[in-house]
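Dumping the structure here so I can ask a few things about it.
Apart from one protein chain that is not included, each protein chain of the complex appears where it belongs.
Here is chain A:
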Amino acid sequence: MAFAPPRLLPLPAPAPARCAVSARHHGGRTAPELSGPTPRVVVVTSGKGGVGKTTTTANLAASLARLSLPAVAVDADAGLRNLDLLLGLENRVHLTAADVLAGDCRLDQALVRHRALQDLHLLCLSKPRSKLPLAFGSKTLTWVADALRRAPNPPAFILIDCPAGVDAGFVTAIAPAEEAVLVTTPDITALRDADRVAGLLECDGIKDIKIIVNRVRPDLVKGEDMMSALDVQEMLGLPLLGVVPEDTEVIRSTNRGVPLVLNDPPTPAGLALEQATWRLVERDAMTAVMVEEQERPKKKGGFFSFFK
């Protein structure tokens, strides 16, 4: 187990974080400050399926790329590949890591570049019906991450979309990772799986784990029908990277093949994911969580509905 300092300290030096906060008040920062050596290899995982790993990966990657931080999004979900769809790249994935292993193409040829975001690349582990060579399953992504690190222009981030469960796909996906983003929904089944996954990650030496609580419905939280993000945090004991509300725009953005963070005008979930990206880049965590609407007479839909 590598007890590297950055892994031990998920909340590094609080002082710079404070500075960042105060800087925010004076408005108009244009980019977060990149913390730590690159490329940073981050696995997005959850244990339970369908909680939003792929959505999170696509949005973090797109957001990073827009901040001119080159990102490679790796779809390690060999069985249920989806990341290509969310990025709108499904027609362009011809070569995968399996082809690279077999010597049919080079790694740089298997990276699919996004049309609009020059700094965003997608790498798929294998084609849905083809099978990955068994023997180096667990080593494939370690090699890939290492090769990307040694490339002439290495990416700043390698984001790995982990498959559900804790079987061979999970083992493969976490193998090269140094940090983890643990996605969970505020319900007890997802939480139990998240706790287990956090335990396995820690056993593997990945100590820098942050949670994204996805699909939160403030109205239900207020009526105490749903756990709040703070309840979730209390149960897992991990720093919060973001709290993403339930948002119908998520499905629309999936259908359009454009990550939510690129939506104009911004949407609540897209904005939350964008904030999460900034925190990820700065190795920051949330210091406060939005809980409820302040009692203040307001127009019902607010600005957002006006823009829609």
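The rule is short, and it goes like this: a residue touches a chain if its C-beta (ideal position, glycine included) is under 8 Å from a C-beta of that chain, and two chains touch if they have at least 3 such contacts; residues count from 1.
Note that in this section contacts and distances are computed from a predicted model.
For the complex's missing chain, which UniProt name, "Dynactin subunit 6", "Cystatin LXN-type domain-containing protein", "Protein MULTIPLE CHLOROPLAST DIVISION SITE 1" or "Geranylgeranyl transferase type-2 subunit beta"?
Answer from the record: the omitted chain is "Protein MULTIPLE CHLOROPLAST DIVISION SITE 1".
Return the single residue from A:L34, A:L200 or A:L220 that touches the missing chain.
Of these options, the touching residue for the absent chain is A:L200.
On chain A, where is the contact patch with the chain that was removed from view?
Its contact residues with the unshown chain are 10-11, 21, 24-25, 27-31, 66-67, 78-79, 85, 87-92, 94-95, 97, 99-117, 121, 126, 131-140, 143-144, 146-147, 150-152, 167-169, 171-172, 174-175, 195-196, 198-200, 202-204, 207, 230, 233-234, 236-240, 255-259, 262-266, 268, 271, 274-275, 278, 285-294, 296, 298-299, 302-304, 306.
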